[in-house]
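Note that this complex is displayed minus one protein chain, with the remaining chains in position.
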Amino acid sequence: MESIGRKRWAIAEGYIPSQSSFSDRSLVSHETACILNAGDSEAHIEITVFFADREPAGSYRVKVGPRRTLHLRFNDLTEPAPIPRDTDYASVFESDVPIVVQHTRLDSREAEVSLLSTIAYAQA
Amino acid sequence: MESIGRKRWAIAEGYIPSQSSFSDRSLVSHETACILNAGDSEAHIEITVFFADREPAGSYRVKVGPRRTLHLRFNDLTEPAPIPRDTDYASVFESDVPIVVQHTRLDSREAEVSLLSTIAYAQA
Amino acid sequence: MESIGRKRWAIAEGYIPSQSSFSDRSLVSHETACILNAGDSEAHIEITVFFADREPAGSYRVKVGPRRTLHLRFNDLTEPAPIPRDTDYASVFESDVPIVVQHTRLDSREAEVSLLSTIAYAQA
Partner (left out) sequence: MESIGRKRWAIAEGYIPSQSSFSDRSLVSHETACILNAGDSEAHIEITVFFADREPAGSYRVKVGPRRTLHLRFNDLTEPAPIPRDTDYASVFESDVPIVVQHTRLDSREAEVSLLSTIAYAQA
């Protein structure tokens, strides 16, 4: 399929609650960057994570195969360093081919599940 | 009315929970692509569904009449194959006339209802 | 202030639940089009409402003063006809000056409050 999207994206919101009301992976509090690579070339993506009071972390490097989607949990990032919990952050995605990025949080600190989602900002 | 929108859209997020706390159709866990065709020609739309670890499914084909909206549930897609539950996916919409696409999920796995929504990504 | 925004906007999602767990106006299930007119001229806006299976309703006409915001509840529209509850709809906004439109739903069908919001689609 013809590719769709942009090569540079930003998510200004970011916050992973340290607490959860559930132990099931699907219901643990988490943040996800949903990445779609609809094109026919593998996407090589560098993610930089920004904080309020210190220099950015990264680059985190992920690959998304051609015609694949990766719902990347920020919770799972470890290299070069885990994303701290209960901490404001933001992120920038730089890809070598066009991708689409959507940001989602599931918050289960209290007994029920709460969700937010938005398309990320695409640099024209 | 003059048409509004774009012909190519993408939703990078996608996840239909297999569980629900309610049996009423309006409260069963579901994902919807809300499609608006404000123009005066019928829209013929091909939807391709992307996964993390296998080739895309589709095309799913839907029509939206002139001056009509279709709130299409991914749960209801069957041809060529149902969308698997509890599985990460993404989608691309290709229409022959301009449309607008918005993505919404209702999650009722736990006892209360949680919602997310975002405008989809429109290819310029 | 210099105006900001566009003159044509669309919201593809639309659904007002008929039920609520609360009687307080702020917690009754509702949908809102938040309109910002940051410029120095009054905005005259025509809203057309689209349905799945019949011709559009409208135009609904609203004004937003210069340097004012109007958080317009779809629940409150009456002329030329109320928006039906428990019914899929969509909407298009046409203004004579640039405005910004954001779509929000508060759903209190069950005992807790659920929220969704997204920037609407702006025609370039």
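Of note:
Each chain carries a letter (A, B and C) given by its place in the written order, and its residues are counted from 1.
Note that in this section a contact is a pair of C-beta atoms (placed from the backbone, for glycine too) under 8 Å apart; a residue touches a chain by one contact, two chains touch by 3 or more.
These numbers come from a predicted model, not from an experiment.
The residue touching the chain not shown here, chosen from A:Ser26, A:Thr48 or A:Asn75, is A:Thr48.
Listed by residue number, the positions of chain A touching the unshown chain are 8, 10-15, 17, 48, 50-53, 55-56, 86, 88-90, 92, 103, 105, 107, 109-112, 114-121, 123-124. If you put the missing chain back, the residues of chain C touching it would be 1, 4-5, 26-27, 32, 34-36, 38, 67-71, 100-102, 104, 111-119, 122, 124.
The working rule: only the chains that are shown with their structure count from here on.
At the interface between chain A and chain B, two copies of one sequence, fewer than half of the residue numbers in use appear on both sides, so the contact is built from largely different positions. Remark: chain A and chain B have CA centroids separated by 21 Å (rounded to whole angstrom).
Within chain C, the positions touching two or more other chains are listed as 112, 114, 118.
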